[in-house]
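Okay, handing you the structure first.
As you look at this complex, bear in mind that one protein chain is not there, while each of the others sits in place.
And now, chain A:
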Amino acid sequence: MQLFIGGASAGKRDAVKQRFPSAVWWRLAPGQRLHEVAHVMLPNTPLVLHGLFEWLTAAQDSDFSSDEWRAQWREDLQRLNQTAAEDNVTLVIIANELGRGLVPIARDQRRLRDLNGWFTQDAAAHAEQVWYVRHGLLQALKG
C-alpha cells in the first residue's frame, strides 16, 4: 500500500497519475466498507482510492463513536491489504492533510479533522511507502 498525503490542491492526484498511469481509480462511496472495494480490483493493476474527505464526512452521520470507526477501518484496511497482496494489486490511498490550522469551532469539523488524522495514521502504518505532497513536490516519509 502507498499513501499520498497533502493539503488542498497540493497536487496529490497528479503525483499519483504520474506514478500509476494504468491504475483503476475508485471514489469511496459514503457508508462503503473499505474491504468491499476489493470487488473493483483488477489483478496486477494498481487501485487508487480517493474521496476520503467525503467518506469521512459521511461517517459522522452514523451512531458509531470515533473509536468504533477506527476499529472498523483498521480491520477493513487489514483485509483489503491482504486481498491486494493476493491479487498483486498496489493499493494507493489519497489523503488530506487537515491538521495544521486552528481547532475548528464547529463540532463536526473538529471530529472530521480527528477522524482524518487517525485514518491517515492507520493507513500510513499499513503502507510500505508514504509520500508527502506539497506544492506539487514530493517527499518520502516512509519507505
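The definition used in the following text is that contacts are C-beta pairs under 8 Å (C-beta built on N, C-alpha and C of every residue); 3 or more make two chains touch, one makes a residue touch a chain; residues count from 1.
Keep in mind that, in the parts below, contacts and distances are computed from a predicted model.
Missing from the rendering is one chain, named in UniProt as "Bifunctional adenosylcobalamin biosynthesis protein" (options: "Glycolate oxidase iron-sulfur subunit", "ABC transporter permease", "Bifunctional adenosylcobalamin biosynthesis protein" or "Peptidoglycan glycosyltransferase MrdB").
Note that of A:3, A:38 or A:112, the residue touching the chain absent from this view is A:112.
In the complete assembly, the contact with the undisplayed chain comes from A:10, out of A:10, A:28, A:77 or A:130. Even with one chain removed from view, chain A keeps its contact list with that chain: residues 6-11, 97-102, 104, 109, 112-113, 134-137, 139.
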